[in-house]
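The other protein chains are all here in position, but one chain of the complex has been omitted.
For clarity, chains are labelled A, B and C in written order, and residue numbers in each chain start from 1.
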Amino acid sequence: QTTLRYAFQGGANSLDPYSLNETFTLGFLGNVYEGLTRRGPDLEIQPALAESWEIVEPTRWRFHLREGVKFHNGNDFTAEDVVFSLERVQAEGSDLTTRVPSDVEIEVVDDHTVDFVLSAPNPILHAEWDTWYIMDKEWAEEHDAVMPTSASGDNESHATFNTNGTGPFRLTDHEPDVRSVMEVNEDWWDEPQHNLDRVVFTPIGSDATRVAALLSGEIDMMYPVPVQDIERVNGNDGTSVMTGPELRTIFLGMDQKRDELLYSDVEGENPFKDVRVRKAMYQAIDIETIKSRIMRGLSEPSALMLSPLMFERSDEFERHPHDPEAAKALLAEAGYPDGFTVGMDCPNDRYVNDEQICQAIVSMLARIGVTVDLNAQPRAQYFAKVLASGGYDTSFYLLGWTPGSFDSHNVLVNLHGCRDDSGKGGPFNLGGYCNEKVDELTAKIGTENDPEKRNDMIAEAFRIIHEEVAHIPLHQQGLAWGVSDNITLEQRSDNQFMYQWVRKD
Amino acid sequence: MTASTRQITPVLEVRGLTVEFPSRRGLVTAARDVNLAVAAGEILGVVGESGAGKSTIGNAVMGLLDPPGHISAGEVLLEGERIDTLGAQAMRRIRGRRVAMIFQDPLTSLDPLQTVGDQIVETIVTHLDMSEPKARSRAVELLGQVGIPAPETRVDQYPHQFSGGMRQRVVIALSLCAEPDVIIADEPTTALDVSIQAQILSLLRRLVRDHGVGMILITHDMGVIADVTDRVTVMYRGRVVEEGPTRKILGDPDHTYTRSLISAVPRPDRRFDRFPLVEYIEAASSATRKIDIRTHWLGRVRDFGPAREGGGPLLEARGLRLRFSTRWSLMPSKRRYVQAVDDVAFEIAPGEVFGLVGESGSGKSTIARIVTGLYRPQAGSVLFAGQDLTALGSRRAVNRYRRQMQMIFQDPFSSLNPRMRVRDIVAEPIRFHRLTEAQSETRGIVDDLLEHVGLGESAGKKYPHEFSGGQRQRISIARALATRPRFLICDEPTSALDVSIQAQILNLLKDLQEELGLTMLFISHDLPVIRQMCDRVAVMREGKIVETAPTERLFDTPQHEYSRHLLDLMPRLDIVKRSPDVAPA
Amino acid sequence: MIWFVTKRFVQAILVLVVVALIAFAMFRYLGDPVNMMVGIETSIEQRDKLREQLGLNDSVVVQFGRFLERAARFEFGISYQHRKAVSALIAQRLPATLELSLVSVILALAVGIPMGVYTALRRDGLLARIFMTVSLIGVSLPTFLIGILLILFFGVILQWLPTFGRGEVVNIGGWTTGLLTPSGLQALILPAITLAIFQMTLVVRLIRAEMLEVLRTDYIKFCRARGLRTRSIHFRHALKNTLVPVITIVGLQLGTVIAFAIITETVFQWPGMGLLFIQAVTTVDIPIMAAYLMLIATFFVIINLIVDMLYFAVDPRLRVQS
Partner (left out) sequence: MNAPDEAGIDNEAARRPAGLLARLDEHDMFWSFRHSPLVMLAALVTLVMVVSSLGAPVIAPYNPFDMASISLLDSLLPPVWIDEGTWSYPLGTDNQGRDMLSTILYGSRISILVGFASVAFAMVLGIVLGLVAGYTGGWLDAFLTRIADIQLSFPAILIALLIDGVARAAFGGEIGEDRTAFGVLILAIGLSFWVQYARTVRGSVFVEKHKEYVQAAQVIGLPPFLIVFRHILPNVMGPVLVIATIQLALAIITEATLSFLGVGVPPTSPSLGTLIRIGNDFLFSGEWWITVFPGVALVLLVLSVNLLGDWLRDILNPKLK
C-alpha cells in the first residue's frame, strides 16, 4: 500500500473536464481522464485513446481508436463516446471550445474509427487534444451530465464531483479545496510505470506552510516551491527541488492604442506610440539582475514572446541589450529628455514573485527618468481592470502567457492581433499593438501545413514584433517542484504532474 | 451594666497606636498614640469629632487600612497576643470569626451582585461548620433579629433593593453571623430610626451580656452612648483626650472638649432657635465666626425665573405611589412588589422646614427621589411653585425647576464621583449654572463653602475616598448649598456627624432658611434634630404618612400610636448633668 | 418577554437585510468573477455571455433583490468556483471553524482569567510584569508570522505536531469533528494557540484593569473583614464584579474569531469557513461571500443577544424595575 501525498498551491474546483481551461485542473484530471492523444515527459505527442491517426486529405483527419479500453465504471470506450465528447466540448458552457475548431464535422467510420472533417487545413488540429478528455456517453446520460457544467448553472451537476475516465487512476474521494484521494485503476489499458496504490492530494495555499509540510516529511511532493526557499529545501536532507524551464512567458505591455494614456502626466499624446520610447523602456530593464536577485536564477530571460521549447528557431533572436544610457538617449530623441510619469498595473498573487518584479522594474525605469506609480493588486481586481471586461483600463502592465497549443500561432493571435475596443482580433493584446503585416502572416500561419514555410513566416512575424517592441518580454519563469528523496518522477515543462511516472520506495 | 461586671483582662487591647496616611501632599496622621482596651462582656463607646480617627482605629485593628495607610507605631493585642503582625492567612481566620467589624458605610459594604442571603450564608459556612440549608435558616433568623420585615423573602433580594437603614442592618447581621468574640461597630445605627435603633442596641447588648462578647461602639450619638456603653473614650484630632466610665464622662467630664461636646447635644425636650456650638477649638478657623448671610455669597439672591408666589405652597405632593418589583418573572402572577410609597400627599409652604420621620424602609428616600424627579411616580403628581413637574414633558422645562431644588443624599459614600476632586465636585453646580463670572471667584467660593462645613481648603485637592464618613457627608452638603437652592431636600443630612459639626451645619441651614426663606424637606430619624429644625413634621410608616402635625404639637401630643411609640423610644441623657436650661448663644 | 424576543427577531432580520445590501454594494469592487471562472483563452464573447447569464450586468439593486428573494427561501445559489450549492459548502466547513474558534476562546479564557487575576493581585510583582510583557509581544506580531514560527518550530524542527490540515476527523451525523482522534487533536493545537494569543492578551489585561478597581471597593474590604476565603473573595466577589466588560469583549471576540479566523486558517490550511471565505474573496465568488456574510451577521446578532442577556444574569441592578 504505497501512498503518494502531495500538495499544490490551489485546488481542482470542478471535476468536469470541460468546465475550466486551467493548467492545474486539467493536469489533475489528466490522471483520471485521457484524451485521444497524450504528451510524454518531453511534451512529445503520443497516441493514447487513439492508437494512430493520419491526414487522409488536407481537411480530413482519421483516428483509429484503441480497442478494449474500459471506463472506470466498466463501460467500453467506442467511437460514439468520441462523438459525444466532441459535442459536449463544443456545447454551451464548455470552457474548452477552443480545443477543436467550431466548424469541425465528425464522421463515424466504424466502432473504432472516426474522421474529423475541417473547413480549412489545420496543421495543429490535435495539438491540444491531450487535454480534451474523452467522456463516457452512457454515464453522462444516466447522470444527466450531458451538458458541461456551465458556471452559470443554477443547479449542481453530477460531473462536477464525480469522474468516470479511462485513465490510470480513479478518484475515490473529493472534498473541494480540502482533500482528494485517488486509487490505482487496476484494469488500465496501458502498462503502468508507477508503483502507487493511492494518491492523496491536499491544496496548501500558504507558501511557507507548503514548504514546511514538505520539510517535515508530511508530504512527498509539492509545488511550486517559492524560489527563495529552493536553497532551504535542497539544504534539508531528505528533500530536494526539481527545477526546469516552464512554458509561461512573463512580459510587459504598453498601451499603444489610445491617443492619450489613461495614467500618465503626458498630455495630448501617447509616448508609447513611439517605438523609441518602447525600446527605451526595454533597454532600461536589467533582466539578468532580476533573474539573479528576484528569481534566484530560476528564470530564462527571453527575447521572444514564447518559450524556445515551442519554436525551434528561437535562437535566432537576441534581447535588446540592457543599456540605460542608450535608453536615456532614445527618450531624449523621442522628446522626453527628462522622462515622464506612467501608472503600472501589476498582479501580486498570480505569477512567481510578480510584485517584486514590478517593483524592481519601477526602480530600473526610475533610473532613466520614467516615474512609475505602481498599482499592485490581487488577480481578481487586476484582471477585472486590465482585461477586455474592464475596457483594457491600463497604460502599462505585467502579464504572463502560455500558448495552450504550444504553438506560435496562438501567441500571434492572442497577443499581437490588431483588436477593436471590444477585443475582437487580439483579445489579450491589452496594449492594442497593431501591424497589418503581422496580421496577414498570422492568418497564413494558421492554415499552412508545411512546417518549413510555416516556420519562416513565424520567424518573420516575430522579427517585426521584436523590432517594433510590441511588448517587452521578460523571461520564462522556472518550474520548481519540491520532492522528497524517496520518490522519483518526471517533470513536464507544462507544469502538469502525472502520477503515471511516479515511483516511491 | 456597671463597672462591676467588668473582667480584668481585656479581650482586645490597642497600645500606643499611630496610623499614618502618607500622601504626596504630606502626611495625614489619622490616629496618634491611641490606647484602648475592651474586656469581654463590655461595651466601650468611642465618641469624638468627625474625622478624629475612630474608623481608622477600627480598620487598623482589623488590619484593613486602605493603602497607603499603615500602622506606624503601637500594637494590637487580641487576648494578649499581637495580631497586627500576623500573616494574611492567620489574620483571615481571626477576622469575622474572632473580631468582627460593622463598617460605617452600609450602602457600599455589600456586594451588589450577590443576594444578602448568599453573603450571609457564605460567611457562616466559612467560619462555623454548618450546612448550607442550616446556615440559610440562620440567615433568615438573623435578618429577623435585626428587624428586617419579611426576612424569608428579603433574604433573596439584592442590596440595591434595600433602603439605607435596611442595608445597615444587613451589614450588622453579616458581622454577627459568625459569632465573634469582639465586635467593632462603627456607627451601627446612624441610618436607623429610633425603634429599629432600640431593637439593634438591645440585640447588641444581649450579645455582649449573654455571650461575653467585647464590643467597641463608635458613634456620635450621645444618647446611644448613655444607653448602652460601660466606658467611653473621647477622641479629638486622632488623639484620645479622655477615657473613663460612661457615667463619669457624661456626668462630669474633665476635658474641656468633652464638656463642650456634651453641652452641644441637641435637646429633645425643648426647642432653641440655634444649636449650641462647641466652643473648644484647638486651631482657630472660619467656621466659628458666624457668617453674615446678608453680605455673604450664599446670601446673594438668585432669581428663580417665573415663581408663582402668592401664598400657595412651594411644593405640593399629591397621591404619590411607587412600587418596586422585587422579583421579576414571566408570569405577572409570580411577580413580587414592594409598595415603597403608598398614596402620599403633603404640602410645604415657602420658607418652611418640613420634617419627615419614620421607620427605616418606610419610603422617605423614595419620596425624596420622586420629588427631585429621579423616580417617576406610578401615580400622583409633584407640584413645584404651582407647576406640575410630573406633567412637564421636556427635560429643559423640568430643569428650570429642578435647578431650584437640591438634595443632600442619604449615603455620603456613593453619591460622590470617586474620580473627581472634591473641589470640582463642589464647583460643578456653580460652573454649570454660571453662578460666577470668573474661575477665581468660583475657587474662592468653593474653598469658603468647604470651610463652612468644617473642611480646610486643602480638602479641595483630595478625592472622596480620602475622607471620613462625616467629612464626605459634609462635602455633599457643600455641593447642595453651592447652587444656593430655593428648596433643599436633606436625606439624613447629619447622620454621620458628631454633634459639634452637626450643630455648625444645622445652624447654617437655619440661617439660610430665616434670612432667605430657604424651604426644606428634612428627612431624619434623629428626633431631637427634627424638633430643633422643623416647623411641621410628617410621620411615615410602610410607605404611608400616618400623621402630619406642627413639630411642637407632635412632640407634646402625638396622635398616632406609632408616633407615640417613636417618641417614647427616643434615647435620653438623663444621667447627664445638664447645664442650666438656656440656649448657649 | 415574548415581546422582547420577537422585537429582537425583527431587528435581526433587518440587520441581515442591511448586511446583504452593503455586501452587494461592495462586490463590484472585488473584481470580475468571470475572469476567475474561465481559462485565460476563453473568448471575450463567451465571457460576456457568462456575465450576462450570471446577471452580473444588472444593477446592484436588482442583484440584491434577486438575492433576497432567493435567501427568503434559504437558497444561496451555486458557488461560481466550486459549482456546488453554497449551503452545502458552508455546512461542510462550519464544524472545522466552530471547533477551532471555541477551543481557542476556551483556551484564551482558561489561561487569561487566572493570569488576569494574578497580575492584578501582584500588581508590581516581577512575574506579573513578565506575563504582561510577554502577552504583549504576542499581540504585536502579526498572526501569520506567529503561525509560521510555530509551524517552523514544532512542525519542522521538532516535528512534534502536524504543519497543516485537520488530521483525522470522524463524521457524526454530518458534523465532522477532530476532537475524537489523536491526530485531530494534535492538528488542533497550533492553530488554536495562534488564534488564542490575541484574545488571551485582551482578557488578561481587561481583567487586570477591572480587578484593580474592584479590589479597592468597600464591599471587598468588608468581605475581608468577614474573613472570607481569599479565593472566594477574588473569584466569587471581585471577579464577578469585573465581568460586564469582559463578557462583552469575549462575546465579540468569539464572534470575530468564528468570522475571521481567516489568517490562521490560511496559514494552517485549516479547512474552515475562513479559508473558504478568503478564497471566495480572491476569486470573487459572490454567492459564497453573500451567504457567508449573512451567516456571520446571524452569529453576531445571536452572540450579542446572549451577551445582553448575560448582563442581566450577572448584574441584578440592570434587571427591569417597577
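Going forward, contacts are C-beta pairs under 8 Å (C-beta built on N, C-alpha and C of every residue); 3 or more make two chains touch, one makes a residue touch a chain.
Note that the coordinates shown come from a computational prediction; the quantities given were computed from them, not determined experimentally.
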**OP:** Mind giving the shown chains that are in contact with the missing chain?
**Re:** A, B, C
Original post:
Which of these touches the unseen chain: C:L152, C:I189 or C:I306?
Top reply: C:L152
**OP:** For the chain that's not shown, point to the residue among B:G16, B:P149, B:G319 or B:G456 touching it.
**Re:** B:G456
**OP:** Return the single residue from A:T59, A:S240 or A:Q359 that touches the missing chain.
**Re:** A:Q359
Original post:
What chain A residues would touch the chain not displayed?
Top reply: 207-208, 211-212, 226, 228-229, 231-232, 262-263, 286, 289-290, 293-294, 343, 348, 355-356, 358-360, 362-367, 371-378, 381-382
Original post:
Which residues does chain B use to touch the chain missing from this display?
Top reply: 20, 24-30, 49, 51-53, 66, 107, 160, 237-238, 281-285, 287-288, 369, 372-374, 395, 399, 402-403, 405-407, 409, 411, 414-420, 428-429, 432-433, 454-456, 458-459, 463, 465, 471, 476, 479, 483, 500
Subject >> Positions on chain C contacted by the hidden chain, ascending >> reply: 7, 11, 14-15, 18-19, 22-23, 25-26, 28-30, 132-133, 136-137, 139-145, 148-149, 152, 198, 201-202, 205-206, 209-210, 212-213, 216, 244-245, 247-249, 251-252, 255-256, 259-260, 262-263, 281, 293, 296-297, 300-301, 304, 307-308, 311, 315, 317-318
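Just so it is clear, only the chains that are shown with their structure count from here on.
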**OP:** Kindly work out which chain lies most centrally, taking the average of its C-alpha atoms as its position.
**Re:** C
Original post:
Just how far, in Å, is the C-alpha centre of chain B from the one of chain A?
Top reply: 88
Subject >> Inter-centroid spacing, chain C versus chain A (mean Cα positions, whole Å) >> reply: 38
Subject >> Rounded Å distance between chain B and chain C, as computed from the means of their C-alpha atoms >> reply: 51
Original post:
Which bits of chain C are touching chain A when the two form their complex?
Top reply: 29-44, 46-48, 50-51, 53-54, 77-78, 80-85, 89, 92, 144, 148, 151-152, 155-156, 159, 162-165, 266-269, 271, 275-276, 279, 281-284
**OP:** Report the residues of chain C in contact with chain B in the complex, numbered from low to high.
**Re:** 1, 216-230, 232, 236-237, 240-241, 314-317, 319-322
Subject >> chain A residues touching chain C - in the complex, by the definition given at the top >> reply: 13-14, 16, 19-22, 95-98, 149-157, 160-161, 175-179, 202-206, 208-210, 212-213, 215-218, 349, 378-384, 387-390, 401, 404, 410, 414, 422-424, 427-428
